[in-house]
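This is the structure I want to talk about, given as structure tokens.
Of the protein chains in this complex, all but one are displayed in their positions.
On to subunit A.
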């Protein structure tokens, strides 16, 4: 018979619980509970004062009811009464009730805090422990306010009992986590570190958790803990298994404490002191050696505890990343685990090896296990283990084994669990791109992905293959041939139709020489899929058709018939209808030349971070990306944690590949130059986003479009105000200048510290502009800060024509001034001079940075020097619209951070200014005051000149 009622058994409670258990249905249970609640309520309200035992019993019943999942809205007062009982068991139940059912009723909190205060002052260790447990369990701000300064005193006082110290340490840890601002640092911190020396291992265990948490936040204040932790660890690992008595767990000496100490050491770089460092290395070697010794017990607890310490030691070795022998030994050890009969160990070995793969010292050693890992992928019965195997293959992939790994992943994909397919697709796409030497292989791989798992191929993936094909002429013919063949399949995935449509529309001409893929055959093939596709795909196909008209005049009539049919011209979908109307009209009125210009082959996409990577990052967090060793180390040296840094370095390794179809960070205004604008633009009045962005978006740049519907090709822009410079602070495109002769339009792109500006000069007259020249000049000071190179333009602009000039910009260091654009030309015999301030300003070199509220405030505090802050208070010049303000801040280049400012009317942003010499982190906060129609703008950066300049620029915008 089990001892079901032990200690101070409460018979009434036991009867109630057993009644509930005997209830045959949910209804019966609820009925029984309601009966009990009514009974308890009447007892609590009754005239007769309840004795402590009854109170305890009823409070305990309420607790049981609550834990069954029912709401409890009374009994709190009775529970609080129990707190002041002298009987331990009554007090204990009172505290349990409070811990489980905290109520923010302020009167009650005051009473609870009062009781806690009395118990803390009681000098009775059991009562003190109950009070400390309660604070740790509730961890509310009110409690932190009341006790955060008292607990450190209890913790370090000489006469505090060991068990109370343990509770106090973890209580403080909980408060530090929930309300770090309320826990004051002070003299006690130094004394806490010395608890690592305590004789009582329980005290050391509790203290090491507290110190680790504090050291993660303020490593400098707890540096002395390193040598103490190493000493302690060394004593533990070299002790005989029985030395530590009750702290030995299945023949393993103090496993919990060992793990905690190893964890604490991961807050710091390897010790600089050679002796200490040697001692630590010795510890780690001992732990690795022990893994090879025969087990002292067959119990799984023995091996688990031993391996827990081993894995934590390996984590530390990887963290230090400085001892090649240790890293290789760690890798060999994990290699043994890969074939262990315990599933848990195989799982952990795969997981741990992922991080080892990114160290230059152990990358090669990890690669030797490729066959075992591939085998795991094929044979493991547990999907979570297979998932780890996929992660590891991804992490160990490099140029030497990419083809094998990608092939294995593709074949696994055929049978993979639905839950992980999308992630595998992303990984395959990234690896295929990153390690492609031969781009035909890349194209084949992606088409295979679509064939095997079309539903899981996200937009990013198929955008990307198009982008790469467009940027690389060596693969275009092959791509056209391959998609053409793939489309022959009777049933093909819609994503293949999209890729096929786009690629044939651009490069169908490359295979048109073969009669088996003549223009008409290509068109018929595409059109045979048309009716099976969704609206967005159909819209894309229509764009492919108009491109066909340009590529193959011989199919013009056939295509015009299709466009002209009622099912297009009168389609219920406005997008289809609009495209059909516009394309039909375009194909009828435009001359061959115009058609050729408008439907020109897509220009190469600008180089940018792969949106696939960004997507995977979002899915998995930054930890699981393969990165080059260099980037990892750079990140460390700079002490920076910006994930963009890693990206950047991998970009440098494969510059031509990291172009992107869709920008992932900055919204950009409408394109202005061709009918198939750089698809690095997301503008759509239509609910779906489309790479072939053909919506005639009304924008300031719209007048630069070649207008096919009207003869009067250029209409005057709305206004050409003097502050056109300031209009470009938060946007990159638009009309910079306009008079009756000339219109100057701008499109610019920025990436890190580099920028490229396309300037369009439109001749508004019907006469030629002669001796046209334009140059960019900078002041001497500015020349050192900003490198500007412009290419020469054609000296003649025909009437009504437009020419383009490209300007490359490099930001060397932060700057305030702006370069001037000087234009000179002769029109109808008169010499014209125009000088415009070129809108290149410091904020263009922003990279937005997402961060949590905690990080934000930590950095905000770090930039507390008065010189680093610039503040402006000013009157609103525009209506104070929230969305507009948001888009301006985003356009300014910083990431807009939600849920950081406690007042959600305020705006908070963060970003990094990239210059060639340095990177400057910037934080900003904008506080609108609607009543006063005022704003307060605060900028904090590590450079006073940057803070000032950014503040001046942004303040102009509101």
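Here, a contact is a pair of C-beta atoms (placed from the backbone, for glycine too) under 8 Å apart; a residue touches a chain by one contact, two chains touch by 3 or more; residues count from 1.
The rule we apply is simple: contacts and distances are computed from a predicted model.
Q: Out of "Odorant receptor", "Sec1 family protein", "AP complex subunit sigma" or "Radical SAM core domain-containing protein", what name does the UniProt record list for the absent chain?
A: Missing chain, per its UniProt entry: "AP complex subunit sigma".
Q: Among A:308, A:331, A:497 or A:954, which residue is in contact with the omitted chain in the full complex?
A: Checking each option in A:308, A:331, A:497 or A:954, the one touching the absent chain turns out to be A:308.
Q: Return the single residue from A:51, A:243 or A:382 that touches the missing chain.
A: A:382
Q: Which listed residue, A:58, A:222, A:249 or A:435, touches the chain dropped from view?
A: Spelled out, the listed residue whose C-beta touches the missing chain is A:249.
Q: Just one of A:40, A:128, A:193 or A:206 touches the chain that is missing; which is it?
A: A:206
Q: Just one of A:64, A:251 or A:758 touches the chain that is missing; which is it?
A: The one listed residue touching the chain not shown is A:64.
Q: Even though one chain is hidden, which residues of subunit A still touch it in the full complex?
A: Touching the missing chain: residues 1-9, 11, 14, 17-18, 21, 60, 63-64, 67, 69, 87-89, 92-93, 96, 100, 126, 129, 132-133, 136-137, 139-140, 163, 166-167, 170-171, 173-174, 177-178, 201-202, 205-206, 209, 246-247, 249, 254-257, 259-260, 263, 301, 304-305, 307-309, 311-312, 315, 343-344, 346-348, 381-382, 384-385, 387, 621, 623.
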